[in-house]
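Report on one structure; see the data block that follows.
Of the protein chains in this complex, all but one are displayed in their positions.
Chains: A and B, in written order; residue numbering restarts at 1 for each.
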Amino acid sequence: MPGAVSSGILPSVFPVPFSRLSESSMATRDIVLDHVSIRFGAYTAVDNAHLVIKGGEFFSFLGPSGCGKTTLLRCISGFSEPTEGRVLIGGQDMKGIGPNKRPTALIFQNLALFPLMSVADNIAFPLEVRGIGRKERRKRAEELLEMIALPGVGDKKVHELSGGQRQRVAIARALAVEPDILLLDEPLSALDLKLRHHMRTELRTIQQQVGLTFIYITHDQGEALTMSDRVAVMNAGVIEQVDPPETIYNRPKTSFVASFVGQSNAIEGKVASQSETLVSVETPLGRLQGRAAGGRQYKTGEDCILFIRPEQLSLGDGLPNAIEAKWVKEEFEGNARQMFLEANGVPLRLSRVNLGGTADTLSGAAMPVGFEPDQAIVLPHGVLAGA
Amino acid sequence: MNRGTGGGGVAAGFSLLFFSFLFGPLIIMVITAFNSSSFPRITPWECFTTEWFGVLFANDRLMSGLLNSLVIAVSVVAIAVPIGLAGALALSELSSRLRAVLYTVLITPILIPGVVLGISTIVFWGALGRSVGAEYGSFFFDGMFLTLAGQVTFISAYAMLVFLARLQRFDPILTEAALDLGATPGQAFRKILLPFLGPAIGSAAFLTFLASFENYNTTVFTILSGNTFTTALASKVRHGTDPSLSALAVIIIGITLIGAIVHEAHTRRKEVLRTGIATRSRIYGNPVLKTLVHPLTVFLILAGIAGLAAWQGTRHDASVCKQQILDDKRARQHELLEEQRRKMQEQQKTTAPVTSPADAAGKANPSPFGGAFSPNGLAPGQEEPAPAAAPTDAPATANPSPFGGAFTPNGLKPSQ
Partner (left out) sequence: MQALRTALKEIAGKHGLGAAAFVGIAVLIWVIFLIALPQIAMLDYSFRFNLPASDVGGPQDVYTLENYAYFFQGNDGTVNTLDIGILVRTLVAAVFVTCIDIMLCYPIAFILAHSATGVAARMMVIGLIVPFWVNEILRAFAFRVLFGATGLINGVGMSMGLWDQPVDFIRADVALYSGLTYAYILLMVFPIFNAVEALDRNQIEAARDMGASWWRVHWRVVLPVAKPGIASGATMVFMLTAGALAAPQILGGPSSLWFTQLIYQWFNESANWQRGSAYAVILLIVCISFVMMLMRVFKVSIGEIGR
């Protein structure tokens, strides 16, 4: 994939195509979570997870910390067994099969590189424990190092590498197992911002190059949305929605997803009427119209929340869904300006692309805003993220 | 010293006093090894001599004890280190309540007085031996075996503490990573955990060796009629001293210092290499200096110096000086006796004493040091004649001090 990444600070691409020793395991295998629940005593960490991850997919679990995503990952990799339900990989029940016997490789949050071994020994470790000879191991390690664009660092110690280099070594080590599935547990969280953005692209590139299934755990929605084919949003042990990133962002199915993924103004109210997919909601800000999520039919008077993204709110008079808001404060973010407004006790947020100029609005100044009904989404009342 | 937290001068002064307390006695002992006086002392200085080293090596009991000690120490290392490792591993896996119980059980051998450990060991194995009808020649009654058992009991706990400290810094994720990469639990243990514990195994081995080699309280019971280096040393110290013990101290302190310096060179080198400032450092950047501060070079240089000193020492002959001192002593002794006689004659003029003071003192103390040094009732028999104290600093007047023996004529004969 030459030229896939344009970053000045790092060698960006993996120049050598990934090759496997054995072609037989190349067959992509689906992972089935069959009504998986994991409990610790009275506490339910994962509640009835039921989904299929297709072979070759880049699949992310996204959720706040403590939502059960790491527990689920450890269950797939074999460090724990489900309390109920089954984990199937390629149609085979994984019950009783230890982590060292599963076709999975896990990249740990802190990478878990072996500090006492050289880089090459780290990468060759999976081969060493499989009884492959020293020469063959070394050759394979060199190949993998070349693949991750770090040729010649094999004899260095792990602590001599930079954060991004370690990241790649961890990936190379996991790939040396020749797994069908690579599990990644927030592997970018220790990196600085710039490197994190760079590694996102790089991970996606590797995944497409090697054609493995990647299961990625993160609380960072930016990572999940940029890299994944599909994202599962989790909260409190429950998988709330499984969809491609765009669907997750544009058509959230629950109030949690709507509020957790991206910024959103949540306006609580009661359904007044519904025609086709258009719902009228009685709110403290007056009667507002939005799209019914998933074509749902609401009863009149049902509690609901209308979500509208800050970038979908526009300033000006005569707009549909007009709201009389007051200016509170403004935050400058470089490429955008966040405007904090307030209308009848409901805080609103509006973001505009920064086109230069400065903010000179006075506190309490009237700010008429509005939005297209099609941009807003109406969801049944439920849990909000961070609430 | 940091003025912000330490009260500067006071801290430095206290440290100085503290370390002179630590090193003072050792330094004085080292100096006495080179004084020809037959009692280890600095004042009065007689002659510089190296003959005490010869006396030391000629002591068969000490030398055979040394062999026993080495055999025992090596065996203790071989047994106590694995047991300590097992204890530490067990503690790291137990639930917290059981962990506290096991920790208490395993740590008690350190707290139990060594004397008690020694006694319980010989009593237990003796009873076990009798109950299985073993003969007195069997290992149940063998001093070496019993010493091994007694020492392993508490030295394992030392090793365990070393391993526990190291295990606390182990990231269990590494084991999980190894398992995930296809290693069996056994492979993960051998290839990840054991290498991580490597340095701890080294220090545990060192610590257990030293603890075994030095141990007295337990060993003095368990060795039965035999001897280790330390027990032989102790009985020698208890039954009369001569500077050959100081000579031994010189050797041990010499080895210790060389070890400490080489170890320091090693740590520094490792640190410099680790932090990667080697290329920038003035010393490590220079190839000649770099070789010079390599631990091996340091060791060779120090060992060379020590060897040279020893070789020089064997050539040193203090006999002329000693003869002169002896002559001086005889003359002084003669003088003293004369004075004594004169005084007695004066006394006899006034009173009618029955015995001479010198005889009285001699009867009270059959050995010149018996009264002062052998603890009450503890095996008063002496294996070798204690060297006499020279009378030079003893007061001329007769007194019933433990040094009264010095006034008896045979106390003046040079020992050896």
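The definition used in the following text is that a residue touches a chain if its C-beta (ideal position, glycine included) is under 8 Å from a C-beta of that chain, and two chains touch if they have at least 3 such contacts.
Because the structure is predicted, anything quoted here is derived from the model rather than measured.
Student: Please provide the labels of all shown chains that the missing chain touches.
Tutor: Across the whole assembly, the hidden chain touches B.
Student: Which listed residue (B:71, B:134 or B:210) would be found touching the missing chain in the intact complex?
Tutor: Of the candidates B:71, B:134 or B:210, B:210 is in touch with the missing chain.
Student: Which listed residue, B:47, B:76, B:177 or B:249, touches the chain dropped from view?
Tutor: B:249
Student: Give the residue, chosen from B:55, B:110 or B:344, that touches the chain omitted from the document.
Tutor: Residue touching the absent chain, from the options given: B:110.
Student: Can you list where chain B touches the absent chain?
Tutor: 1-2, 4-7, 11, 14-15, 18-19, 21-26, 28-29, 32, 39-44, 82-83, 85-87, 89-90, 93-95, 97-98, 100, 102-117, 119-125, 127-128, 130, 149, 152-153, 156-157, 161, 172, 175, 184-189, 193, 210, 213-214, 216-217, 220-221, 229-230, 233-234, 237-238, 241, 245-246, 248-249, 252-253, 256-257, 259-260, 264, 371-379, 389-390, 393, 395, 399, 401-403
Note that in this section only the chains that are shown with their structure count from here on.
Student: How far is the middle of chain A from the middle of chain B, if each middle is the mean of its Cα atoms, in Å?
Tutor: 65
Student: Spell out the part of chain B that touches chain A in their complex, as residue ranges.
Tutor: Checking each residue of chain B against chain A gives 171, 173-174, 176-184, 187, 191-192, 195-196, 198, 274, 276.
Student: What does chain A use to touch chain B in their complex?
Tutor: The touching residues are 77-79, 98-101, 104-106, 108, 110, 112, 114-116, 125-126, 128-130, 159-160, 173-174, 176-177.
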